[in-house]
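Structure first, commentary second.
What you see is the complex with one protein chain gone and the rest in place.
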Amino acid sequence: MAEFEPKIVAFVCNWCTYAGADLTGTSRIKYASNVRIIRFPCTGRIDYMLLLKAFDEGADGIIVSGCHPNDCHYTSGNFHARRRWIMFRSLCDFTGIDTERIKFSWVSAAEGAKWADIVNATVTSIRELGPYTDYKKVAKYPEKEVSHG
Amino acid sequence: MVDLIKRAKELIETSTVKVVIGYEQGTANKTRALFVEKAEDADKLMFDSRCVQNLAAYVTKREVKEKGKMAITATLPVMRSIIQLASEFQVNDNNLLVLGITPESKFIEFGNLVEVETFVHQYTIEIDARNKEMLDKLEKMSPAERWKFWIDELTPCFKCYACRAACPMCYCHRCTVDFNQPQWIPVPSHELGNLEWHIMRAIHLTGRCIDCDACYNACPLSIPLNLLTKKMLEDAKEHFGGYQPSLKGGHLMSTYKPDDKENFIQ
Amino acid sequence: MNIDKRLVRKDSLEKLFDILKQNSKTIYAPSSKNGKISFNVAESFSGIVTEYVQTSQSSKDIAFPRTEKILDYSKNKEGMSVKGTDLKNLPEVILWGVRPCDASGIGELSAIFNWDYKDEIYNDRLSRVTVFGFSCNKSDEYCFCTSVGGNPGNTAGSDILFTRLGENGDYLAEILTEKGSLVVSMSPDLFGKAENIDKEKFLAEVPVRFNHEEIRVKLDKFFESKEWIEQSLRCLGCGACAYVCPTCACFDVQDEAHGKSGSRVRCWDSCGLSHFTLHTSGHNPREVQSQRWRQRIMHKFSYMPERLSVYGCTGCGRCSRACPVDMNILEHLISIQEVTL
Partner (left out) sequence: MSKIGVFVCHCGENISATVDCAKVAETAGNYDGVAFSVDYKYMCSDPGQNLIKSAIKEKGLTGVVVASCSPRMHEPTFRKACAEAGLNPYMCEMANLREHCSWVHEKGEATTEKAIDLVRILVEKVKYNQSLNSIKVPVTKTALVIGGGIAGIQASLDIANTGHKVILIEKDPSIGGHMSQLSETFPTLDCSQCILTPRMVEVAQHPNITLYTYAELESLEGFIGNFKARIRRKSKSLDEKLCTGCGLCTIKCPVKKIPSEFNEGLGKRTAIYVPFPQAVPNKPVIDRINCTYYIKGKCKICEIVCPTGAIRFDQEDQIVEAEVGAIVIATGFTVKQPDFFPEYGYGKYPDVITGLQFERLASASGPTLGEIRRPSDGKVPEKIVFLACAGSRDPAKGIPYCSKICCMYIAKHAMLYQHKVRGGKSYVFYMDIRAGGKMYEEFVRRAIEDDGVNYIRGRVSRIYEKNGKLIVDGADTLLNAMPVEIEADMVVLATAGVANEGAEELAQKLHISYDPYKFFAEAHPKLKPVETNTAGIFLAGACQAPRDIPESVAMASGAAVKVAGLFSQDELTREPIIAVVNRQAPPVYSSCVGCFLCVSACPYQAIEKEEIKNRDGEVIKSIAKVNPGLCQGCGTCVAFCRTKSIDIQGYTHEQMYTEVVALLNEY
């Protein structure tokens, strides 16, 4: 059987990490192709519910990334985001959601190499963890056998 | 509660308020909410250790609000809820008067919400020992064990939303679960729908929950869903020095400190 | 007609349980979680709870699950392909330990699901269920079956009704249906002869508190009454009463889409929830809680008798036990009866 290829969704801000990933490209640094980037104006816009949605729909791992503290294009969007992440991540952990599968990072527009490292590291660790079957099990209602009650 | 009854009568007779919200003897040794609109009904008012329902849930209920200025019998948790509601512009001195009941079950009246706030701030929000123990127990578990624990606990939930209805902070007219473009949270009560509903609820109450346990007391299935908000309360303490409902606003999750600490962002 | 009455020794119940399992029956019986008793798949006889007045949830979800898939769909170039739910592999079920009020509730629920349209899924599920009723030898202040035409030993809805003959005594088994007889035939030696036993004296006392006929008549002129507002002011508008009720049948239909494919799902809903009647326009014909409370009572005590000639209430008292704010339906029905128009 072929090696497990994790599906990884990246939620990134437009001004730092998206631009950073652009730099990875212009610098021709190669990295694992498992990741798909979704572009947000700011980490402050990233709704925690979207992270859960990603797991619902079958993601095995998630990357959330934006501007370093003090570098936010909107001055404080990432500060707000950080506070939410602290609480959200802890709640996930408390409910037993595998927080190893959610990687938070700051990647600036100048850190093309760092972006590649983050992606590769994430892909490697998710490969080791395997598919997120726990969540998939509860998520895909239609596949559950029909039963009483 | 003689003085409570006396005061309630005055307030109605002088039509200082239109309705006094309090507790009365209910059926089968339960107590329940009473809405006094006629002075004579004030005699039904009572208070004892069974009166744990958070009456603050009524001050945002349309039919109650529409009666006019309200007075509310408020234990410490209720007072906290009132202050939080005031900080969210849902009540103010013009539409609400607080008839306090101290933790020592003494009647205490407040001239305005500022006085209520001052009183409330004498006490910090502390999680009771039994639940604290439960939290510790859960935190010691492996994520996999916790996952199993919560799936087992939450799966029976049939989404009657009694927890939401009983919570004074859940006064939104359109809850996120009622939002369907897109359908953020599955409507049916199955593992996913239940898990996400309870996570969402806990997040929305983070920094607002004052730990009154109304949600848990209301749950017809006694699901320990209040552990989620209690956990958030503990985290708020650990990460941001905790919070108290405050008329000054400055909500925990809509503000930040540039030096907020975390150890997981690469 | 005379009912086939048998005597079942108290220690034979466990044998019966085992035999049923050997006959690959799935047994749903009362078990306890977080101090609440509800029907779950019983793996062992010892796990079954017996000392209870009433389970917190009714047994209705055996035929009307709180969430059930109606069909799967997937879009493709040609258009849409739809696959209905296949219930063939549903297990045969024994519903064990049902109180007479719940058992009779099955009839009322069926009336709704077979009124203008015969609900196949519901009927299909129900056809696989054998109901073991257990008469009540205890009651509490919430019980009022006798006021709505039931009683603690009511045989309606059960396939077999067991009545315990005194504190940890043996059981009188009334074999009421074909399904019941089938069970007996699986283990004839467990069902001994029962010589003229009067079960009545072993049953709980449930005084009659109101006359449901009177109430039905009164409700015709009661729609505009202020009583509704007074009664429901403390109601917070959750769905607990509806979800524990053995006869509440309101449901919502949801499509759970995952890209191009998904499932259509039926799940419980409640007329007590504010969004139940909300229109897309934003208009809500039942704007406030008093109107929703009225709907609940009217539906059970006026509309249903009118349309289905059955009442939507079995007097199980669950809604009152479950209500977080002590909305006691018995109290409210009595006060409706007492109000003079």
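Going in written order, the chains are labelled A, B and C, and every chain counts its residues from 1.
Everything that follows uses one rule, which is that contacts are C-beta pairs under 8 Å (C-beta built on N, C-alpha and C of every residue); 3 or more make two chains touch, one makes a residue touch a chain.
Everything numeric here is computed off the predicted structure, so don't read it as measured data.
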item: Chains on display which the left-out chain touches in the complete complex; value: A, B, C
item: Touch residues of subunit C, complete complex, unshown partner; value: 75, 77, 257-261, 281-283, 287
item: Interface residues of subunit B (partner: the chain not displayed); value: 88-90, 171-176, 179, 181-182, 184, 204, 249-251, 253-255
item: Missing-chain contacts mapped onto subunit A; value: 5, 7, 9, 14, 18-19, 21-26, 28-31, 33, 36-42, 44-48, 50, 53-54, 57-59, 70, 73-77, 80-81, 84, 116
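Basically, only the chains that are shown with their structure count from here on.
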item: Most distant chain from subunit C by Cα centroid; value: A
item: Subunit A and subunit B, separation of their C-alpha mean positions in angstrom; value: 34
item: Centroid distance [mean C-alpha coordinates] between subunit C and subunit A, Å; value: 46
item: Junction residues of subunit B - those touching two or more other chains; value: 186, 188, 190
item: Sequence positions of subunit A contacting 2 or more other chains; value: 141
item: Touching residues on subunit C, where the partner in the complex is subunit B; value: 33-36, 38, 56-57, 66-67, 140-142, 229, 233-234, 236-240, 242-244, 252, 254, 256, 265, 267-268, 270, 273-275, 288-290, 320, 322, 324-326, 328, 330-331
item: Touching residues on subunit B, where the partner in the complex is subunit C; value: 26-28, 30-35, 53, 57-58, 61-64, 153, 156, 158-162, 164-166, 173-174, 178, 183, 186-190, 193, 217-224
item: Of subunit A, residues touching subunit B in the complex; value: 48-49, 52-53, 56, 69-70, 76, 79-80, 82-99, 103-106, 118, 134, 137-139, 141, 144
